[in-house]
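Excluded from the complex is one protein chain; the other protein chains are retained at their positions.
So, subunit A:
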Amino acid sequence: MKLPDNWRELYFTLFPDVVLVKGERDAAAYDFNRAELVPIPPVLCDLVEELEVHTCGELAGSLPPDQSPLVGKYLSYLLEKDFGTFREEIIAFKPLDRDWDQSNELLSAQLELNASSDYNVAAVLDQITDLNCFQLELRLGEKWANPEAVEGLLELVRGSTLRAVDLYLTDGSAWTPERGDDLFARHPKLLHFMAYAAPTAYEKTFHPGTLKMVVHPLPKGEERRNHYKGRYIVNYQYFTEALRFNPLLNRRVSVSSFGYWKNDLMYEETFGHVTERKLTEVLASPEFTRLWKVNADRIVDLKDSARRYAVWPAEPLTALQDGSGCYTFFTPSL
């Protein structure tokens, strides 16, 4: 798109649905309208800031003669990316509010069930759904991955406030594509079904939801974590949550196969057994919610990156012992 003839007399307004974020050495444009993360030169952030109070011509005129032509080039780039528009008025739109909120006291829950699990699953699920939880992840191992057990678990959450159930089966040997299709047809809350070590590979997309069966076994931890490398989440709700919270751990609870409350299954720290401590009590404890507020600016591995508010922080955090209140993904035992 061509610059307007009178661009020097106009203000350039960055669209509020585009947010520029600076890192230590990089910068990125979060394009929420297109759900894209676009690397940009850091100088562009300064330029856009100046354009909030100066016309394009005023800014170009204030620069040394050798840098002045760059303003037109950068503006062409911003217009071409559809990051903003030229306006006669200095303030055309309002910035997006940075508030984040959700109606749920609990956003997500994660349960691991295998041969070691002898706690009352129904009672735990009742506590989770009583808090209006929207998303449930079930990791099912031995004794729990067969069709009858899965059916029983899904029946337990029928009619609850849950909107989505994700199933991960370590042993998919008893599952056929027909059985998977049938499960999706009868349980509209089912969003993801992933079975490892299945007899045949199969994949089908529903609306919404994905059914996938693979013949290989569940990958090991390191390989699983690589899944998230180079992938970014660019939407405004995620961004505003990431500004203040850790989007993985915020309002999340997990229950280990032995029945212990955790922040997430990948953590070793536990917060009591489900038979001894109510979920409401766990959520009210500052020790449990401590990690919820560890946002990207407090994680040394992320804080210098311009992409920090688009990263899914799916690695266990370790507190630094330097009094800074910061954390790292590095786990000495790995």
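We adopt the following convention: contacts are C-beta pairs under 8 Å (C-beta built on N, C-alpha and C of every residue); 3 or more make two chains touch, one makes a residue touch a chain; residues count from 1.
Assume contacts and distances are computed from a predicted model.
Enquirer: Out of "ATP-grasp domain-containing protein", "Metallo-beta-lactamase domain-containing protein", "Carrier domain-containing protein" or "Phosphoribosylformylglycinamidine synthase subunit PurQ", what name does the UniProt record list for the absent chain?
Expert: Options "ATP-grasp domain-containing protein", "Metallo-beta-lactamase domain-containing protein", "Carrier domain-containing protein" or "Phosphoribosylformylglycinamidine synthase subunit PurQ" narrow down to "ATP-grasp domain-containing protein" for the missing chain.
Enquirer: Write down which of A:Tyr236, A:Trp261, A:Tyr309 or A:Tyr327 is the residue touching the left-out chain.
Expert: Checking each option in A:Tyr236, A:Trp261, A:Tyr309 or A:Tyr327, the one touching the absent chain turns out to be A:Tyr236.
Enquirer: Using the touch definition up top, pick the residue from A:Glu9, A:Asp46, A:Glu105 or A:Glu203 that touches the left-out chain.
Expert: The single option touching the absent chain is A:Glu105.
Enquirer: Check the options A:Leu79, A:Val124, A:Leu154 or A:Met194 and report the residue that touches the missing chain.
Expert: Considering all chains, including the one not shown, the answer is A:Leu79.
Enquirer: Name, in rising order, the residues on subunit A that touch the hidden chain in the full complex.
Expert: The list for subunit A reads 1, 15-17, 33-34, 79, 82, 85, 91, 93-99, 101, 103-105, 132, 161, 236-237, 240.
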